[in-house]
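The complex is shown incomplete by one protein chain, all other protein chains being positioned as in the whole.
Per-chain residue numbering starts at 1, and chain names A, B and C are given in the order in which the chains are listed.
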Amino acid sequence: MSREPRRPSVAIWKFASCDGCQLTLLDCEDELLRVAELIDIAYFLEGSSATSDGPFDLSIVEGSISTAEDIERIQTVREKSAAVVTIGACATAGGIQALRNFGDVEELMRIVYATPDFLSVLDTVTPITDHIDVDFELRGCPIDKRQLLEVIGSYLAGRRPQIATDSVCIECKMAGQPCVLVAEGTPCLGPVTHGGCGALCPRFGRGCYGCFGPMDSARPEVLAPLLTTMGMPEDEQYRVFHTFNAWSEPFRDQPRPVPVTLSERSTS
Amino acid sequence: MSDSGATAALPDPAAVSLAIADLDRLISTLRDDGRVVIGPTTRDSVMTLDEIAGAGQLPRGWLDEQSPGKYRATPSETATAFAHGPPSMSWKRFLHEERTLVISTSRTNGAMVIDPAPAAPEKPLAFFGIQACDLAAIGVLDVALADDAAYRRRRDDLLVVAASCTDSVATCFCVSAGTGPRPGPLADIVLTELADGSLIADARTERGAAVLTRAGLDTAATEADCRSAAALVDAAAARQTRHLDTEAIARAAAAPDDVGWDAVAERCLTCGNCTMVCPTCFCTSISDQTRLDDGCAERWQIWASCFSLDFAYVHGGSVRTSPTSRYRQWYLHKLVTWHDQFDSSGCVGCGRCITWCPTGIDITEAITS
Amino acid sequence: MRSEPAVTTLVPTMATVEAVRRELDDTVTLSLALSEPSLTPTPGQFAMLWAPGVGEVAISYSGVGDGSRVDHTIRDVGATTRALTTCEPGAELGSRGPFGRGWDLSRLPGRRLLIIAGGLGLAPLRPVVEAATAGTLGTSSAQLLVGARSPDAMLYRDEISTHWASLEPQLTVDHATDTWKGGVGPVTIALGSAIGDPATVEAIVCGPEIMMRVVARELMDRDVAPDAIQVSLERNMQCGVARCGHCQLGPLFTCVDGPVLRWDEAEPLLAVRER
Partner (left out) sequence: MTHKAGAGRLDTEALSRVEGEGGMHVRIVDGKVDDVKLRIFEPPRFYEGFLRGRAHTEPPDITARICGICPVAYQMSACAAIEDACGVEVGESIEELRRLLYCGEWIESHTLHVHLLHAPDFFGVDSAIELAALDRGAVERGLELKKIGNEVLEVIGGRAIHPVNVRIGGFYRAPARSTLQAFRPRLDRALELAVAATDWVAGLDFPDLDTEHELVCLVDGEHYPVLGRRLISDRGLDIDIAEFGDHIAETHVAHSTAKHAHLLDRGNYLVGPLARFSLARDRLGPVATAAADRAGLGAECRSPFQSIVVRAVEVVHACEEALRVIDGYQPPEPAAQPVPPRAGTGHGATEAPRGMLYHRYSIDGDGIISDADIIPPTSQNQPTIEHDLFHFVEANLDMPDDALRRAAEVTIRNHDPCISCATHFLDLTVDRGPEGES
């Protein structure tokens, strides 16, 4: 039951992402120096020039897999690490860049780059669990700071993180926040979205837009008709389910109305 | 709950009459007694509950409409503060908080010591304007949480100023649940509001009478006022259109598997809103948290919902995986097995689960269709 | 109304691990000394054992002692049981209890007792087995039937072959090894010869839920009355005092109305489709 005398070594890795989730660690202003005493931050490029080759007790992985080189690197991370925790929508669901999976990569490349031939990217962007075994996935775009601390704290204590997998609605109610969907007719993804943010959007008078991805046993197919009756057109619904967690099930299976893309719009 | 029926007797002849302005005196008397006064108030265009410092914070001049999956409150010309449906949240959160510390640990000379959660000398509470259904819910929680130290502590100190309902919204069914619209026996004082906003106050306990006296409220109510108050409450009762379907409940109790749950479950998001707004749902999870600074542990009791997949988790998975089985647990617990466990129904007819269910699933007709 | 729990607190008593005995690869028995004596547990009751900072889980008493010394046999299946099973002597734990309804031993005098265990289900039966061996239950006769996945997974094998030999143990495994001398197959294969006169039988059964269903069905097929079969159910338990709500099974809070139920009580509840 007593804490290991040796400080566990922790590495923080980045794949395709915006850096926001690993920044969350630096945003733990009150706890950062204490955390650094409890764990040995052995590899964290964003925070330190000192790097270790491992092995590591815990690897925290941000970002999704989008290049062939990423696939090799994530395997190495797994081999070097006793435990792997992924953080954020990119790592757990592919992130917004996984929108590429629904379209044509070549076309995207042409839109953005004059000489796309030089790019080497995979056709699909995938979450880390598609490639290696992951010990725990922390959701959010971005992750929540308190939850990150809970992941680290629970790791140190040797327990599973106490992180609820049910809806944002539960957090909304716990916060005493009146429901914007029922009381204002504002479309809200809360009933299908994984809690963790503390019902942030409803607290700001806005419907949840799903940045923590689907909750356990989410039923977007039940919510969709409701959104329709609230005046949210189907193409808009498609878009709202297809943002930062677009590639997670069951969001990715939300039916795709036509027209949704530009070319479809011009032909219909 | 004998005097809670729709056609109960007139208020006590000793009832006193209150002008709108007297409410402030009543509230400040309670506050002067060192109580935190909780009452209905508007926030984000919704009537909710919060600490109030004066009658100005009551939702006077607001009207609400509630229907399955829909709530709208709008400012209006009315002079009344209590002619509304149940507030968005229930009062349970003030007695049975969302998060309660159970114990924490510390170290003394290297040995681990358990420190039970401090029985903090909290200020006693006064519930101001609690309606009959919600008051009945406290009676229900009194049984279910009889052994819960934190609940008991707050409950024992509670003073209740209830409000008779002079209006019903479309989701109300307290008459059929046998809990309203007249507040039942747990009230210390019962207020009944007239159309012009003046009120009749009826002390039900000595404690309640003493509060009225201290507030200097002693103008006897006229019989005419008492009659119109009673008529308003009766009219509110008469307006209710929803009723518990006793036949369906009996069928479900007898043969839970033969009931058509799937039609309801098809519309259930398993979001848990119904359990969160329910004034009697008491379930919690208990979990450990470790403090980073000193490594000591805390155990927290946190609201839980039987709609969450991991609610019934045992090693290897949940015993209730389908939405059907989770909806059935909620329905049967509220309306059937609660009787076995606690000798009463778990449903008090407030209708919140109907209003606040995003898809408007209606417990009064969930399994009739 | 639900049963009233005798212990209602969420505050554990500290306990010290006095001895750790490895039973199987993933299973150990902890002997605990409680800093304040609890009520003496009835066999079949359980405690909430707390690994501070990790979690609290329901664990049956595998030795009931006198309320200040108790045994628990624990299998490592997750974070909390990991923390418990890796305790060393001297470690501090929290314990609350005893909770729940234990085995109904008042029914046993004059009857033929069948103790039927599957896997780890033998742990909560151990105090009954010991009493049966000591002859303090007043039964006319008693026999022990134990099933396990494999010989390696058979709990308390030494005790079975020594101290408990008087109960004529019938052992079966799903997967035998070359040296295995017992039966191969489900524990029910030994039932036929064990029952004798079904009218005199009282069966107490503990194991995975599916195993208990099969055993109960088999016993009833052989004319044992459903109310003469006792089983012990597992549900998610967090408070132990019928307050957190997780362990509900129909009208029951299994933590106080169970975990031990008679089959006539349990069967209709288990028959409701849960999934």
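By our rule, a contact is a pair of C-beta atoms (placed from the backbone, for glycine too) under 8 Å apart; a residue touches a chain by one contact, two chains touch by 3 or more.
Since the structure is predicted, the reported quantities are computational estimates derived from the model, not experimental observations.
Novice: Under the definition given at the start, what are the shown partners of the omitted chain?
Specialist: Answer for the hidden chain's contacts among shown chains: A.
Novice: Just name the one of A:Asp30, A:Glu79, A:Asp123 or A:Asp253 that touches the chain not displayed here.
Specialist: A:Asp30
Novice: Please pick, from A:Leu38, A:Ile60, A:Ile96 or A:Ile132, the residue that touches the omitted chain in the full complex.
Specialist: Touching the chain that is not displayed is residue A:Ile96.
Novice: What residue numbers in subunit A mark contact with the hidden partner chain?
Specialist: Residues of subunit A in touch with the missing chain: 14-24, 26-27, 29-30, 32-33, 36, 41, 44-51, 66-67, 70, 95-97, 99-100, 103, 107-109, 111-115, 118-119, 121, 141-142, 197, 200-201, 203-206, 209, 211, 236, 239, 243-244, 260-262, 265.
Quick note on the criterion: only the chains that are shown with their structure count from here on.
Novice: Would you identify the shape of the chain contact graph, picking one of line, ring, star, complete or other?
Specialist: It is complete, because no pair of chains fails to touch.
Novice: Central chain, going by Cα centroids?
Specialist: B
Novice: Using CA atom averages as chain centres, what separation in Å is found between subunit A and subunit C?
Specialist: Subunit A and subunit C have C-alpha centres separated by 43 Å.
Novice: Quick one: which residues in subunit B touch 2 or more of the other chains?
Specialist: 287-288, 290, 295, 297, 321
Novice: Counting only residues that touch at least two other chains, what does the list for subunit A look like?
Specialist: Those would be 157, 159.
Novice: Residues of subunit A touching subunit B in their complex?
Specialist: Against subunit B, the touching part of subunit A is residues 3, 31, 34-35, 38, 149-150, 152-154, 156-157, 159, 162, 164-167, 169-170, 173-174, 176, 178-179, 181-185, 188, 190-192, 205, 216-217, 219, 222-223, 226.
Novice: Quick one: in the complex, what on subunit B touches subunit C?
Specialist: 102-103, 105, 111-114, 116, 144-145, 147-149, 256-257, 282-288, 290, 295-297, 299, 301, 304, 306, 311-315, 319-322, 325, 329, 332-333, 336-337, 340-343
Novice: With touch defined as at the start, can you tell me which subunit C residues reach subunit A in the complex?
Specialist: Touch residues, subunit C against subunit A: 51-55, 78-80, 82-83, 87, 91-93.
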